[in-house]
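With one protein chain withheld, the remaining protein chains of the complex are depicted in position.
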Amino acid sequence: MISAQILFKTAAVFYGLSLVSALVFRKKPITVLIFMLAALAANAASLTLRYLAAWPMLPMYLGPVALPFCLGILSIFNKKNYENNTVFRLILFLILFLSLTAVFFPKDFYMPFIKSKTVLSHLFLLFGVTGKSCFLTGSAWAIAGFIGSKRKQGKNETRKSIIGILTYRIIPVLQSRYFLQCSMRWIVWGFSLLTLSMFSGELWSYIGWGTPVVWDDAAITTTMAIWFFYICLLHLHHTGTWTPQARGCYAASGVFLILGLNSIPDLGPFRWPF
Amino acid sequence: MAVLNMIKQLSYIWRKLGSIHLTVVLCLLLTADLTYGYISINRRTNLFASLNDIGLTAWIETYGRHNLLYTAWFFILLGLLTLLCINTFACTTDRVILLIRSREHFGIQRFLFKFSPHIMHYAMIILLVGYLFSYISAQVIVSQTMVPGTTITLPGKTAQITFESFEPVYYHGDRLAFLNNYVISPRAKLLLTDGDYNKTAVLSYNQPVWFKGYGIFLKNFAPRKKDGMAIRVRIDMNIRKDPGVCVYIAGIILFTAGLFMYLAEWIFFKKYTKESL
Partner (left out) sequence: MNDNKNIRRLSPILIALIIIGCSQANPDKQQSFVQIGEFTLNRISKDRIDVHDGAGRMLVLIPRNIPAPKDVDPVKIVRTPVKRVVAYGFFDVAVLRALGVLEEVLVGVTNPAGNWYIKEVKQGLASGKIAYLGDASSIDYERIKQQSPELVLTWDPSIIPMLDELGIPCAVTSTPTAMCLNARMRFVQFLAPFFNREAEATAFFDRVNNTLLEIREKTANAGSAPKVMWGDIYEKRVLVEPGNAWVGELIGLTQSDYLFEDVYGTSCIEISVERFLYSGEEADILFTYRTKEYGATSKAALARMNPLFSDIKPLKSGKVYAPLPHYVQSGDHLDEILTEIAAIIHPKLYPDFKRRYFTELPDTDPPDIGGLI
């Protein structure tokens, strides 16, 4: 019998095939798109089954399965993401990484609880997952901006501050501000969606428990940590406090934060999937 | 001279408090602190769960002070958030003043949209103040248990709550096999009375009842299964008088409004194409 787990494993295989196709050929062959569509279909079916097994409640720990799907949608249905080879490959790499962690470290064994039977809980998940996908896409654009360029030599700027030394001497120069511009677009969307997710969560927490924050769930702190991290980046960006190079590095580093703070709470122990 | 000096010093402090560098440092420290907080809550969830019931002051006096290894991050969080509020207020106020002074440079629509980040900033302060107010001033009756037919009187009032009946909705079906014949929607019928005032309300999960300034929240109920083990019908409620709720909900609404204005400005005025890079 086809289960949500089998479908997700199938999706992971197709994501992998899509990445391999994208890496092997210089110009994207049609197979990339075919594998991606197959992966997305399997992933969507897996999500649907997980949802059917819980609806009208919220499926527990759906994030690790939903995040690759959201990222996949953003990668092929957004023209800029799809057309830029480096960005597309980076996103595919992230999708595969997330899929594999979800396959090998699943935490899908908790039963849904009836307090999650409210539209706010579903919005909390939806906004949260799409927000984090946007952040990851933003990071992919920032990283792509550094790929293929060289390190800067001898500029005054490099000696001025620790940030200058770190971001100019160690990391290659941002190719073009276009990458940062695209990265920031995604990050603004990510921030907006994550904020809406937090507010949905707070309202759910209020009507469900009577308080704005339910301290029984440690994941609240990681969400807040991500929020403040990106608030910082938005401030840096709007005020131009740091150089575009430094901001690019900051935006790129967000990928570690999202993967660390988002993935770890949502992952279970290692489980051999076959 | 002394007054001038003082004004100079105050102005210097104000400038430093509103500095963007301080914002950056605070945000990064908050990120690090909250990450550590995750580890602490994960290891000692019991320490923090009671924060909602006993309030901040009592929590600090008991759980907080006696488990500093696990709660220090929370005290640091309170300090950092306080500083962030001050920083945000100083920074935003300066910028709002500048914006108002330069209003002739923008059309009215653009001028209004320019306020979006400042609306979000002020909203964040309202939100955090609301939380603080809520955690300091909320009066909570924890786990008030009622069985059908019982009545309780709200503290210091003549208002009464009577638990009339329990009319749960059961799930029947195979899709959610684990829930077959179990309650999917607990529904407790309450009679709210105060003098001549009479009203029936249904209390359920995610469906609180508000009465005379009190919020009534369903915490638990029994029995959970139709025709299961013989257990007496009961509901456990948390009854809260929380003046902070209105403040933080106002903050949420204002922040959301600011956020939509910010997105609208960004989408319609293409702010990012040339600026700030």
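Order of writing sets the labels: A and B. Residues in every chain begin at 1.
Definition applied: a residue touches a chain if its C-beta (ideal position, glycine included) is under 8 Å from a C-beta of that chain, and two chains touch if they have at least 3 such contacts.
Bear in mind that the values here come from a model prediction, so they are computed numbers and not experimental data.
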item: Identified contact with the non-displayed chain, of B:Thr145, B:Gln160 or B:Thr256; value: B:Thr145
item: Option touching the unshown chain, where B:Leu28, B:Val129, B:Val233 or B:Ala257 are the choices; value: B:Val233
item: Option touching the unshown chain, where B:His21, B:His66 or B:Lys199 are the choices; value: B:His66
item: Touching residues on chain B - with respect to the absent chain; value: 8-9, 12-13, 16, 45-47, 49-50, 53-54, 61-63, 65-67, 75, 79, 142-143, 145-147, 150, 177-178, 180, 222, 229-234, 236
item: Positions on chain A where the hidden chain makes contact; value: 3, 5, 107-111, 268-269, 271
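Just so we're on the same page, only the chains that are shown with their structure count from here on.
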item: Whole-Å gap separating chain A and chain B, where each centre is the average of the chain's CA atoms; value: 26
item: Of chain B, residues touching chain A in the complex; value: 20-21, 23-24, 27-28, 30-32, 34-35, 37-38, 41-42, 45, 48-49, 51-52, 117, 130-131, 134, 138, 140, 175-176, 178, 183-186, 205-208, 215, 217, 238, 240, 242, 245, 248-249, 252, 255-256, 259, 262-263, 266, 272-273, 276-277
item: Complex interface listing, chain A residues touching chain B; value: 52-54, 56, 111, 114-115, 117-118, 120, 177, 180-181, 184-185, 188, 192, 195-196, 199, 202-204, 206-222, 224-226, 228-229, 231-232, 235-241, 244, 257, 261, 265
